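Before we start, here is the structure in question, set down as structure tokens.
Omission of a single protein chain aside, the complex is shown with its protein chains in their original locations.
We call the chains A and B, going by the order they appear; numbering starts again at 1 in every chain.
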Amino acid sequence: MFRLVDDTSVEMLKLSIEGGEYEVPVGISVAAAVLLCGFNKVRNTPVTGSPRLPYCMMGICFDCLVTIDGIPNQQACQLEVHENMAIEIQQGAAELLPER
Amino acid sequence: MKDHYQLLVIGAGPAGLAAAADAARLGLDVALVDEQNTPGGQIYRNVGSAREGGRTYLGKDYLRGKPLVEEFLQSGATYINNASVWYLDERLETGLLIDGTSHFVTTERLILATGAQERPMPLPGWQLPGVMTAGAGQILLKSAAMIPSGRVVLAGSGPLLLLIAWQYLQVGIKIDAIIDTTPRPGFSKVLPCLARALPAFDYLLKGLSFILTIKKAGIPVYKAVTDLRAEGHESLESVSFTSGLGDGNKRTEINIEAETLLLHQGVIPNLRLPLAAGCELEWDPLQQSWKTVKDIWGQSSVDQVLVAGDCASIVGARAGELQGRLCTLEAAHQLNKIDLQQRDRAATRIKRSLQRHLSIRPFLDTLYPPAKAYQVPDDATLVCRCEEVNAGQIREAARMGCVGPNQVKAFTRCGMGPCQGCLCGSTVSALIADETGASMEQVGYFRVRPPFKPITLGELANT
Partner (left out) sequence: MDYDFIVAGGGLVGSSIAYGLARQKYKVAVLDGGDRSFRASRGNFGLVWVQGKGWDYAPYAQWTGQAADLWPQFVAELVNETGVEIDYQRSGGMHFCLNEAEWSEREHEMEMVRQHTGGAFEYEMLDHDRLQQQIPQISNTVLGASYSPQDGHVNPLYLLQALQQGMDVHQVHYYPNQSIDRIEAKQGGYYTHSTEGTLSAGKIVLCAGLDNRRLGEMLGMEIPVVVDRGQIMITERLQPFLNLPTLHVRQTAEGTVQIGYSHEDTGLNDGTSPSVLKKIARRAVLMFPFLARVQLVRAWGALRIMTPDHNPIYQQSADCPGAFTVTCHSGVTLAAMHAGPVAEWIGGSIRLDLINQFSTDRFNVSPG
């Protein structure tokens, strides 16, 4: 669905989405990474379970909420990827968080 | 970072950058707060990393942000990046969240330069994965050098739609269709505005060159489109619509396969912080949006608050930059840094230039009015994407006696989700006005409440 502009030569990092390993450019947002890796949803809504992908990419719409490193409902378009980040599709309401 | 500044500027787009840079030059103790990692706002997003001769596909206007960013970075203004403003109230207590820690900052004058958001374009299927805003497409291009890889359709109205088409063509991707939903305003309305827009002929030329480029590229362009729908099961599969300008003006039903649909119907002010500070709004019938009440200096209805750029009313990047400079002159005068004569002398050229950049607006606003069908959508269309409330439920609440958006919200949950009404606010007010026959002023807008950016209870507890 999305790809990098042809002449782009950038440093890459490794992360996982839904358990699969991917390489994405350093410095991009989590939302961009999910789109680049070809996923067709970042979450299912807590209301009806309908699938969503990032919509506005600028922190307004909250449709890009994902689970990042075990923490649910993170705004994917506002957070940068980091090495070994674990991204999971957000399923409905947030799971109860374990105590730190 | 200190806990008090003479002047606090929020937003590092053109208006905020110019305001902060000038303030520092005038010797004010100024800090610029922004949620991004680098200055530029949405329009000049990531412009600092653009190399000489690189990323030319984004256009000359984008690269104009580079000297502005440099001017700011060299001005000596304090730059507080990666900071989201989660709290602001009428006492101007400003809560910043930086790397998981909340700080409160006070100030003597506040300049709000929080820019614009795209006007929501609710249509059947707009919640499907694969449907995004045109602005989202641009952000992916600017910040991640990403472009659609499958079949892509652009739909809606307005200059930004042309711009992203032009940019995509520069990168060399194929656009499968441009679907123009602009209602045709008629030449009698447009021509007088065109005459007044002549001082800003560069804007006109730019627009013309976009249109020519698109024409030359042979992209199918459908005009006077109605009944636009995004269709698909788990994600977007196709775009359907009725085109009014087929052979012999026959209305034809068209369906185009697509994996990405980018929607746009203009931009509207991002009003959350002006509202949080208690600034008065007024309805702008030409721009079909609310705007923050202000004078030429950007002084809002609240004593210590000034507003610049698109968060007051839509003026574009260049005018926003100039408004930012005027705000700073006024703030500096109010803080006794310069006297009235110094203020007025310094403002003369800025005001003249501002007038030129503003002269294009009535033309653009008249030429690209948002279509009514996507301001007051059909009953079955989703209005609130978070709580999944459709237009029919909002109309029903209005019929039951809800006279404003806040009551509608209480009864339908519309606007109660994580986006807090940012994506449904304008539609809800328009639907109530349409259903009850009241004016937009009578209907009003959602009350804004903190947090304005995400914060956890733990971060709040430790603030």
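Criterion: a contact is a pair of C-beta atoms (placed from the backbone, for glycine too) under 8 Å apart; a residue touches a chain by one contact, two chains touch by 3 or more.
All values derive from a computational prediction rather than experimental measurement.
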Shown chains touched by the chain that is not drawn here: A, B
Residue among B:L26, B:L68, B:L281 or B:I455 touching the omitted chain: B:I455
Those residues of subunit A which, in the complete complex, touch the missing chain: 46, 71, 73, 92-100
Absent chain, residues of subunit B that touch it: 87, 89-90, 93, 95, 104, 400-407, 410-411, 413, 416-418, 420, 443-444, 447, 449-451, 454-458, 460-461, 463
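Heads up, the rule we're going with is that only the chains that are shown with their structure count from here on.
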Mean-CA-position distance for subunit B and subunit A (Å): 24
Complex interface listing, subunit B residues touching subunit A: 35, 37, 42, 57, 84, 117-118, 127, 129-133, 135-136, 139-141, 143-150, 171-172, 234-235, 259-260, 270, 385-388, 417-419, 422-423, 453-454
Footprint of subunit B on subunit A - complex, ascending: 1-6, 8, 10, 25, 27-29, 32, 35-36, 40-41, 45, 47-48, 50-63, 65, 73, 75, 77-78, 80
